[in-house]
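Beneath this line is the structure, given in structure tokens, with notes to follow.
A protein chain is absent from this complex, but the other protein chains hold their places.
Let's look at subunit A:
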Amino acid sequence: MIHSLFLVNSSGDIFLEKHWKSVVSRSVCDYFFEAQERASEPENVPPVIPTPHHYLISVLRHRIYFVAVIQSEVPPLFVIEFLHRVVDTFQDYFGVCTEAAIKDNVVVVYELLEEMLDNGFPLATESNILKELIKPPTILRTVVNTITGSTNVGEQLPTGQLSVVPWRRTGVKYTNNEAYFDVVEEIDAIIDKSGSTITAEIQGVIDACVKLSGMPDLTLSFMNPRLLDDVSFHPCVRFKRWEAERILSFIPPDGNFRLLSYHVSSQNLVAIPVYVKHNITFREGSSQGRFELTLGPKQTMGKAVESVLVSSQLPRGVLNVNLNPSQGTYTFDPVTKLLSWDVGKINPQKLPSLKGSMSLQAGASKPDENPTINIQFKIQQMAISGLKVNRLDMYGEKYKPFKGIKYMTKAGKVPEGRRDEAALP
């Protein structure tokens, strides 16, 4: 299936290659570089590129292209999903997935890739199993290894304790047994110039960090499971139980994992927790434009809106801006014309605003498009859909675990105010 893998950095250098079958010359990547040159943005490189003898399927993450070489028919998603799994694994092992981290840990990377595919077909992709085969590097271990010459590979082949579940490491032992669940919801919305919502939807995930000894069997129930419209599970969740009782019953993997992703049905009205007032005008014939923007909280149930970041792609005609933020800092890149304003926390008593002027190219006509405004934010301790975890129970082990649940709402990929006109309602 997957013949070879090349890692390419943003400047177009191949900095790692791995082959699972006969070696494929790295010149095959020339086709990729051609496509990369043609693309205006790094994201615009097509994920599937045919070449005379091979097919290149790539994903871009952390500004690294993971380019897989394929020789014959295979579902493209199979490869894409696998490549993302590779990235996740690297991130899990090294904390970050950067060129530097990969180069520093090249042996571990190679050992991982060796275990993850056999003859191009996935062999071990579960993080818990991989960690038993190859220990993640830590600073301490690196130092110790340097001095004693010991290894990252499990000294023994995976330990003898019997695990009942493939995704769970065996022989797990903690002095403090704890299980944390983060309910993180993202709002994805498009708002038109008049402030009315064009689309808004909520997607959520429950990320877990479970550090429990032995072989715990957990059940997690919700106060209002009906809210969940569409769900996808970690393989550990017992599907039948969910179907019948709407209860999540599972033996968790050890450590961090995503238990559940869900979608809140769009029938439910979604309240957007912030609003934007803005006034961006360009006058015909003038080389000045006015820029005014004010933010405010809306329906946040008393919770603070934090980490607010506003960004807007200003028209090409804008040369520079001279703005005055009431709080936070702003930057404007005169090349990309990207304005971004790091607002911080919204204080309902004193609404943050950004006002000032824009200088336009002399003689240029008034830009006919209106900038879209993207807003990022976070609200702690609130799940905007109203989803609530009812209880978490543990079976199969005798100790009392510490349990914690955290809620958070944040802006999704693009909760965007798409303003067609500068005039405000």
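Simple rule for what comes next: a residue touches a chain if its C-beta (ideal position, glycine included) is under 8 Å from a C-beta of that chain, and two chains touch if they have at least 3 such contacts; residues count from 1.
Note that contacts and distances are computed from a predicted model.
Novice: Which of the following names does UniProt give to the chain that is not shown: "Pleckstrin homology domain-containing family J member 1", "DNA primase", "AP-3 complex subunit beta" or "Radial spoke head protein 9 homolog"?
Specialist: "AP-3 complex subunit beta"
Novice: Who touches the missing chain here, A:H62, A:R258 or A:R290?
Specialist: A:R258
Novice: Hey, which subunit A residues sit against the chain that's not shown?
Specialist: Residues 1, 14-19, 21-23, 26, 40-41, 43-44, 46-48, 50, 55, 58-61, 70-78, 80-82, 84, 103-104, 106-107, 109-111, 114, 118-119, 121-123, 125, 129, 132, 142, 145-149, 151-166, 170, 190, 198-199, 201, 203, 217, 229-241, 243, 249, 251, 258, 261, 263, 266, 313, 315-316, 365, 368-370, 372, 374, 395-396, 413-414, 416, 418, 420 of subunit A touch the chain that is not shown.
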